[in-house]
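Coming up: subunit A.
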Amino acid sequence: MSTTLAAPQPLLALDGISLSFKGVKAITNISFAVNEGEICALIGPNGAGKSSLLNVINGVYKPDEGSIRYQDAVRRAMHPQWAARRGVARTFQNIALFKGMSVLDNVLTGTNLKVKSSWLEQVFNVGRAPADALAQRQKAERVIAFLKLQPWRNSIVGSLPYGLQKRVELARALAAEPQLLLLDEPMAGMNADEKAEMSRFIRETNREFGTTIVLIEHDIGVVMTLSDHVVVLDYGKKIGDGTPDEVRANPEVITAYLGTKH
Partner candidate 1 sequence: MSFFFEVLTGGLLAGVMYSLVAIGFVLIYKASGVFNFAQGSMVLFAALTFVSLVERGVPFWGAFVLTLLTMAVLAWLIEWLVLRPLVNRSPITLFMATLGLSYIVEGLAQAVWGAQVHALEIGINDEPYEVFGILLSQFDLFAAAIAGGLVALLGVLFNKTRIGIALRAVADDQLAALAVGIHLQRLWLIVWAVAGFVGLVAGMLWGARVGVQFSLSLIVLKALPVLIIGGFTSIEGAIVGGLIVGASEKLAEVFIGPLIGGGIENWFPYVLAMLFLLVRPYGLFGDKAIERV
Partner candidate 2 sequence: ANEQYFPLQSYRIGPYAAGGSGFFGGFIDYLQYINAKEGGVNGVKLTWSECETEYVVEKGVECYERLKKGLNGAPAAATNPLSVGIAYATLERSTTDKLPLITINHGRTDSTDGSVFPYAFPLQLNPYSEVSAIVNYIAQQSGGLDKLKGKKIVTLYHGSPYGKETSPILELLAKKYGFELTLLEVPHPGNEQQSQWLTIRRIKPDWVILRGWGVMNPVALKTAQKTGFPADHIIGNIWSNSEDDAAPAGNAAKGFISITTHPSGTSFPVLQGIDKYVIKAGKGNLQDPKRFGNVYYNLGVVNGILNVEAVRVAQAKFGKRPLTGEEVRWGFENLKLDDARLKELGALGLVQPLKLSCADHEGGGAVRFQQWDGSKWKVISDWVQADRQLLRPIIEKSSHEYAKEKGITPRDCSKEVVAAN
């Protein structure tokens, strides 16, 4: 496991993040760090602030307080595009695919940051544009093959079943070759089999490309086997932070989230 590596450098560190909506505190003073190359899981009851936190990390929400360190830059708040340029990619809880486009096109959009040609070159398909297009296409095809999406390559994503859409979303994020990948409930609405397959994809991504992953998931089984590091939220506060085993043993976590049944 990557945690055993010597003194890994934190890729991302949140420091004292708070966020409220119209006076209602969604996140209160949360700090934690995610090391380079690890899989970090965010868990917690519904409405605990997990998705909000993810939104803070890639700049969709601006925190009221605190700061975020990503790579070597410390910022008050992130900006979605700034984050994307520096290798942050993500998926969403309520699938945010481009519904009218094919799977392939969706994945291709993921590669947009690697394009070097200007829009004029693209319009006339001259200069660097053809080479770009080829490179994009190769990258996208690799991701599609990796996630076994070939049969649906040309289907319009809007009409695909939920589970596949989740996978396409992952593909789009992977196509950006991210350094930090944020996954919001990537396995919701999947059966055990599909979950296992998804877990495998996630782990392989982590191993093969060294991608750091922050994921939100409600399936404790998945979380425990997949992650190196678990952060537990409850009512916007951090109530646990550690290895899966540590967290599982934490009594506060048990009452707040896991329930006695587990």
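Keep this in mind: contacts are C-beta pairs under 8 Å (C-beta built on N, C-alpha and C of every residue); 3 or more make two chains touch, one makes a residue touch a chain; residues count from 1.
Selection rule, in plain terms: all candidates are chains of the complex that A comes from, given by their letters.
Computed from a prediction, not measured in an experiment: that's the story for all the values here.
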Result, touching chain for subunit A in the complex among 1 or 2: 1
For the subunit A and candidate 1 complex, residues of the former touching the latter: 51, 55, 60, 92-94, 96
